[in-house]
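Sharing a structure, written as structure tokens. Questions coming.
Apart from one protein chain that is not included, each protein chain of the complex appears where it belongs.
So, subunit A:
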Amino acid sequence: MISFGKPLKIALGLIVIAGLIIVPMNFNRYGLFILSQWAVMTIAAMGLNLTLGYAGQVSLAQGAFVGIGAYAAAVMTTHGWPLPAAIVVAIVLSFAVGWVLGYPALRVQHHYLAFVTLAFSTLAFLVFRNESWLTGGIYGISNIPRPHIFGFATNKPLPFYYVCLGSLAIVSLAVWWLIRSPWGRAFMALRENPLRAQSLGIDTRRYTLMAFAIGSALGGIAGGLYAPLTQYIDPVPFNLSLSLDLLMMVIVGGAGFYFGPFLGAMIAVLLPEWLRFTEGYYLMLYAVAVMLLLIWSPTGILGILDRYLAERRTKAASALRAVAKSRLETVQ
């Protein structure tokens, strides 16, 4: 999609990765918290990008899956289980619940599907709040421990930031693999033209359920990291507004673009910090910026880049054709 030279792309990628490792070494506690939050939210947004951006299934429940993952991790780690085990449980649990939530998508689409998932989101919130024997109810769960990874304690902000960054790296590679695989192609076919997809032997039912389940599982991973990041969870962060935030990250970054969630999460997590000097006006400015962006480019920020590159390609191609044509005429 993006047609820079390959070496340039690799160099750029390495610089960004090195920057993400080295630069935060000087950050204070709060800066590291924000950056860790970016990594965690990117994972959740990547999940939603898979369900919505690639497979075209609208979901307003991604926040609920972050919640499921977070509660799974919080409950297990406060009972002495190691975090990796808790994250495995978070993945399995959110995958299974996501699979079940996929069934309505086999019958309803678009706005109707959005409402079904919205109802699920509310249901999950009520479970977090009311089932206090498990979740601590409105008091939540506190003193969530951070893990020891290969014997290293990650209590301090910097080591835990590396845990989040490392998890983001693993998830990014897995998603990259997935969207390049025949599965990724089938997801896109689901989004573009399910009727044609069926006639080519693509089992649209199974792929729809998989899109929901895998997207939700990534939400679960994000939750499993969110709990030890904040070390305290209650139901409020996992209400509908988190689902809407994640949806906005995907749309603003560019739904269906691999790097969309990275960019969208950066804007959603960092922009409020940069706009802090405006004090009370930040939310208004943010809202206006998002509205203007979506009027200008409904396909998000990466949509602008994609359009620009496509135009350049078309120009180059028509220039080549013009040259070829004039040569032909000279020959004649």
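Note that in this section a residue touches a chain if its C-beta (ideal position, glycine included) is under 8 Å from a C-beta of that chain, and two chains touch if they have at least 3 such contacts; residues count from 1.
Quick note on the criterion: contacts and distances are computed from a predicted model.
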Given the options "Thiolase domain-containing protein", "Molybdopterin dehydrogenase", "Cytochrome c oxidase subunit 2" or "Amino acid/amide ABC transporter ATP-binding protein 1, HAAT family", which would UniProt use as the protein name of the unshown chain?
"Amino acid/amide ABC transporter ATP-binding protein 1, HAAT family"
By the document's definition of touch, the residue of A:Q198, A:Q231 or A:S297 touching the omitted chain is A:Q198
Touch with the missing chain holds, among A:V58, A:A124, A:I141 or A:A189, for A:A189
Just to verify: which one of A:L178, A:L240, A:L271 or A:A289 makes contact with the chain not shown?
A:L178
In the whole complex, what residues of subunit A lie against the chain that is missing from view?
178, 180-183, 185-186, 188-189, 192-193, 195-204, 206
